[in-house]
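For subunit A:
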Amino acid sequence: MKVLAAAAVAIVALGSMAACGDDKGDTPGTASSGATKKSVKVGLAFDIGGRGDKSFNDSAATGLDRVKSELNLEVKDLAAVAGESENDKYARLKLLCTTGYNPVIAVGFVYDGADAKNGPLARAAKDCPNTKFAIVDGGTTADNVADLVFAEEQGSFLVGAAAALKSKTGTVGFIGGCQVDLIKKFEAGFTAGAKAAKADVKVLTNYLSTPAEACKGFNDPAGGKTAATGMYDQKADIIYAAAGGSGTGVFEAAKAKNALAIGVDSDQYNTVTDASLKTVIMTSMLKRVDNAVFNFVKDFGEDKFKAGPTVFDLKTDGVGYSTSGGQVDDIKDKLDKFKADIVAGTITVPTK
Partner candidate 1 sequence: MTTAAVGARRIDVGKLLPQLIAPVAALVIAAAISSIALLISDKDPLTAFQHMYEFGTQPDQKVEILNKASELYIAAVAVAFGFKMGLFNIGVEGQSKVAAFFAGALASASFMDWMPGGLRIVLIVVVAMIVGAAWASIAALLKTQRGVSEVISTLMLNAIGGLVVTWLLNDHWGVTEPGAQIKTTGILPEDSWMPGLPIVSGTEQKVLGFFAIAVVLGAAYWFVINRTRFGFDLRATGYNPFAAVASGVNAKRMVITAMLISGAVAGLVNLPRMLGESHTYTEGFGGIGFTGIAVALLGRNHPIGMALGAILWGFLASSQIILDLDGIPKEIILIMQGVTVLSVVIAYELAARIGRRAQQRRVGVATAAAAPAAAEVVEESK
Partner candidate 2 sequence: MTADPPAVELKGITKRFPGVVANSDVNLTVRKGTIHAIVGENGAGKSTLMKILYGMQPPDEGEILIEGNPVKFSSPQGAIGAGIGMVHQHFMLADNFTVTENVVLGAEKLHGIGTQAKAKITEISQRYGLGVEPDTLVEDLGVGDRQRVEILKVLYRGARILILDEPTAVLVPQEVDELFGNLRELIREGLTVLFISHKLDEVRGVADDITVIRRGTTVASVKPDQVTARQLATLMVGSELPSPEARESTVTDVPVLVVRGLTVRGPDGRPIVDDATFTIHKGEVVGIAGVEGNGQAELAEAIIGMRDSAGTVELDGVAIAGWDTRRRREAGLGYIPEDRHRQGLLLDAPLWENRILGHQTEPPNAKGFLINVGGARRDTTRIVAEYDVRTPSIDVAAVALSGGNQQKLIVGREMSHQPKVLIAAHPTRGVDVGAQAAIWDHIRNARIAGMGVLLISADLDELIGLSDALKVIYGGRLVADADPSTVTPEQLGVAMTGATGEETPS
């Protein structure tokens, strides 16, 4: 009997790993489409979460889908599994390059590993010297690796300014999906933008999870809703949800409290599934991973591969804010002024 109980514990543990791992792993569109052989095959390895996270990974997936449809190339994407080792990540990248995929795109800094010099991507790049690699959000350096990085703080600065300008209570909120440096960059930009627009604005912050909880706050709409409701009760009237899939919960709370929210990564006014939530999405901070992926493949095809970091910032429209819904039209001038100042370098946005 006790043994069965232990089996149950083990299986529950497995199940929970599966649940937070990948419930949308399979991609019917890309499966075995070997009918028409093409010269260039593009491989892409997702971060944990994979397709369907309505945020970061999906943005990369959009770029890959555009590669497929517009450039008419064969593509293949593989998803990561929760709890896998660095060697598994290495094996995934190597599997792609040894089965003829070139270029290969690694989505997410996890492919850097702890020690970027000897991490999964560095090892795969060394084993496949003739394959070109790209890493989104990463920092691996090698002759055949391009680092696609974003100035998220700049985009966050603009939506922070927008929030401060539109706030009637003088209090705005920030909800991060996970307490990691990357998301803290969003917070830093958002706070700086808000203070720049209105010096006395009050910014409430909250993180939904930590890495120890496998960053579940990126996919926890209920948690997002609870946190947002609390902030609205503390007089915040606009909340920036830098929390991936949890953003939906923030939007729901905004609707219930008759307040506003700001989306992240994609233009969530357009991607949100429940159309009735559109009205609460004032704007979204855009992180154009799709553009980065698409342009990387395009450049590769045109023999313009460039090793090392490529920063996608306001200047290159790698980040920005959305205007769908027209709720920030009245302050567009002010926001564009900030944007110009940042591009010109007169405003330096902090990253911490």
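The candidates came about this way: all candidates are chains of the complex that A comes from, given by their letters.
Methods note: contacts are C-beta pairs under 8 Å (C-beta built on N, C-alpha and C of every residue); 3 or more make two chains touch, one makes a residue touch a chain; residues count from 1.
In this text, all values refer to a predicted model and were calculated from it rather than measured experimentally.
Asks: Given that every candidate in 1 or 2 is part of this complex, which one actually touches subunit A?
Replies: Looking at every copy, the candidate touching subunit A is 1.
Asks: How about subunit A: which of its residues touch candidate 1 in the complex?
Replies: 2-7, 9-11, 13-15, 17-18, 22, 25-28, 30-32, 76, 78-79, 81-88, 91-92, 94-95, 99, 109-110, 112-119, 137-141, 179-182, 210-213
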